[in-house]
Structures are given as C-alpha cells and as structure tokens.
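Just passing along the structure, written as structure tokens.
Missing here: one protein chain of the complex. Every other protein chain is in place.
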Amino acid sequence: MITPRRLFLAAPGLLLLPRAAHATAEAMAEAVRGFTGGAPVTRGRVTLDISPLVENGNTVPLSVVVDSPMTAADHVRAIAVFNERNPQPHVITAQLGPRAGRAMLATHMRLATSQRLLAVASLSDGSFWSDEAQVVVTLAACIEG
Amino acid sequence: MIHRALMLALLALPALAQERRSGFEDMAPQTQAMQRDDTSNPGMLWALEGEDLFRQPAGPAGQSCASCHAEGSMQGVAARYPAWDTARQAPIDLAGRIAQCRTDRQGAPPLARESQGLLALSAHVGQQSRGLPIAPPADPRLDAARVQGAALYAERRGQLDLSCAQCHDDHPGRRLAGSIIPQAHPTGYPLYRLEWQALGSLQRRLRGCMTGVRAEPFAYGAPEYIAIELFLMSRAAGLAVETPAVRP
C-alpha cells in the first residue's frame, strides 16, 4: 500500500516547474494606463468570470460581460484583460460597438501561476469600469520530462 | 495456467470496488464544459482534419479511406479496439490499424505514431463511436495480451517504485500535487490535453505516467502498450467513448 506520505514524497518528482520572468503589479498598472490614458477606473458594471481554482494554466476559459444597453448613444467601445504575473501584463483587447448587441467577450487564456486578473471596459461616455479576479493555479502531475 | 485463469476471472469482475467513473467526472466544471461544447473543444480541430484526410486520395491508386469505407461504417469501431490482427497474429490498436490500412491497402507513405495525420484520422474514426459503450471483443486470442496488460498494470516500476494500480485503484479521487488521480479509463483518446496544448494518444498519456514515476517508457507502438490498453479497455467496459475528450 502506498501511504499518503509516500505519495506526498513522490509528488515533487512528478513536477516540472516552469519558471519565467513575470510581470508585476506595477507593470500591470502601466499597461492599464496605456488602455485608459490615465483616466480613473471605477469598480462595477463589468463581470469577469474565471474559475477561482484552475487545474491547468495552459487553457483557462474566461469571459467578460459589461452591463450596457449597447445603443449608439451608450455602449462599450472596448474591453481589455490584464494579468499580474504572466511574462507580459496584457492578455487581450477587443474593440466593439453598438453592432455587438451585447458587450461580451469569451476566450481561453494562459496563466503562468496563481495571480490577480483585471478586466477593464471603455465606455462611449469616456468612463472606465472594471472587475478583478484572483485565480489559484494548481499544477498538473505526471508532466513529461 | 491456474494463475492465468485466476487473472481472467478477476478481469471478469467489475474492475473496481467503487463506482467506475470516467476521468471526465474528476475534471473542473470549466474543463467539462470545454469538452461538452464542440466549438470550444480544441480536439475538434484534429477531428475535422481527420475527416478531410479520410476523403483525400493518397497512394498510387489514388484511393482515399472513403473509397473503401462508406460513410458511417466506422461507427462503433473505436469502442471494440484493440482487436486481433490476423495478418500479424498479434493484437493491434486502432491507430495501428489505421496506419496499416494506409500503407498496406492505400499504398500511401506511412503515418508515424503521434504524427498529426495519424492523430487526426484516429480522432475522426474515434469520434464516430462517441457515446457508445466500450465493448471489448470476446476474442480468446486477445486473452494472453490482456493478462499481460493486467500484470503490467500491477507491476511496480521506476525509481518511485509505484504500480499503476497503487495510484489508480488504491487512490483514485485523491489529489497528487493538485491533480486528481482519475481511475485511468481510456475513454477519450486521442484527446486534447491542456498540458500538451495538443491532441495526443493513450500511449503518450501512458508515457507521461511512466516518466512520472521515473520509469523508462516503452517505445511508441510497443506491444506492452497495446496489452495495457486491452486491459484498461476491459476494465472500462460499458463506459461511453468520449473521443476527442479534453483532460487537464
């Protein structure tokens, strides 16, 4: 019988830890400024949906929905997603407009490690809104050496 | 001989004391959703490519797979492999059969194990058994290999001195460095593993489990893998085929 202790001891042998230089909170803030032009960002109206616990950082489903009527007078112009600890802070920027009907974006992203993510929406009235999420990435076992 | 009879009797029993469950059940809901929805399952890109390859003429006679195999004729095939190969007098897995048809019947250049083309064709053929129960053939010529597979599964190996059974039968559902240990049912192959960021075969998955315990893996196509697959398929009999599945 294999004891839990045995398994625990075995575990590090099964891991390969990819470690690379990563972005920082400052780099992320800088990237956000690049998107907003330094305008203030208010928490709200944006919903960033991503699993809080991710079993493999290579392909992580995420979606962003912004509460907006998406009319010619009042719509979301762009949605951007940023991260704190991948090699680069930028994930994706989408340009949309009233023809989208809904302010929605879904994709699969990579997460180098556990970290904070931020989604920012740029609205037609010049305001910026955001939501953030904290994600824990567990590591896959039995990775090919 | 008594030993062998006993092994076969054990094989005939419901493989595990606990409820059998596909690795699908152990996945996070987000990963399950990715598999369930064909437009977000990247494995479908390979299955689509396989569908094209199936219709593409190759070899001197300009025949395609479809010239000999009618639409729909591949339904249920993946659910009953590995099977007995009369020509070679040995068990053969589905990828091996496809590769054989390609060289011997189509006369086209061989497709290597784990090549994009062979994975794509295997995914396309496998997809046509989706949802069907795994139904290992009762062919007694396969018994010896199945018994060998059971023995390989129970054998300790590698620097960590662990058998497949110690993880997959004794500790399924437990976490191993973040991953949940599944019951090791080969229901979804070839499948898209997030770790690989690509489609891969059962043999690639088994290699991962072998290098994981620091054992030297068998070479691709080795009879040992086919023996293990025969055993795993009999252990998974009745579970639904999921090809092309998604796994972490």
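Every chain is named by a letter (A and B) in the order it is written, and numbering of its residues begins at 1.
Keep in mind that, in the parts below, a residue touches a chain if its C-beta (ideal position, glycine included) is under 8 Å from a C-beta of that chain, and two chains touch if they have at least 3 such contacts.
To be clear about the criterion, contacts and distances are computed from a predicted model.
Novice: According to UniProt, what is the chain that's been left out of this complex called? Choose from "Fe-S cluster assembly ATPase SufC", "Sn-glycerol-3-phosphate ABC transporter ATP-binding protein UgpC", "C4-type zinc ribbon domain-containing protein" or "Thiosulfate oxidation carrier complex protein SoxZ".
Specialist: "Thiosulfate oxidation carrier complex protein SoxZ"
Novice: Just list which of the chains on display the missing one touches.
Specialist: A, B
Novice: Touching the hidden chain in the complete assembly: which of A:S68, A:N83 or A:T138 does that?
Specialist: A:N83
Novice: Of the listed residues A:T24, A:T42 or A:Q95, which contacts the missing chain in the full complex?
Specialist: Of these options, the touching residue for the absent chain is A:Q95.
Novice: Kindly state which of the options A:V32, A:I50 or A:M109 is in contact with the chain not pictured.
Specialist: A:M109
Novice: Hey, which of B:L48, B:A90, B:A135 or B:A165 is the one touching the hidden chain?
Specialist: B:L48
Novice: If the hidden chain were put back, which residues of chain A would touch it?
Specialist: Touching the chain left out of view, chain A contributes residues 18, 20-21, 58-61, 63, 83, 86-88, 90-102, 104-110.
Novice: Provide the residue numbers of chain B that touch the chain removed from this figure.
Specialist: So the residues of chain B touching the unseen chain are 38-40, 42, 44-46, 48-49, 197-198.
Everything below uses one rule, namely that only the chains that are shown with their structure count from here on.
Novice: Report the inter-chain centroid distance for chain A and chain B in whole angstrom, where each centroid is the mean of the CA atoms.
Specialist: Result: the chain centres lie 34 Å from each other.
Novice: Tell me, which parts of chain A touch chain B in their complex?
Specialist: 1-2, 4, 7, 10-15, 51, 53-56, 58-61, 108, 138-145
Novice: Which bits of chain B are touching chain A when the two form their complex?
Specialist: Touching chain A from chain B are residues 27-31, 33-34, 40, 42, 159-160, 162, 166-167, 170-171, 174, 176-179, 181, 194-195, 197, 207-209, 211-214, 248.
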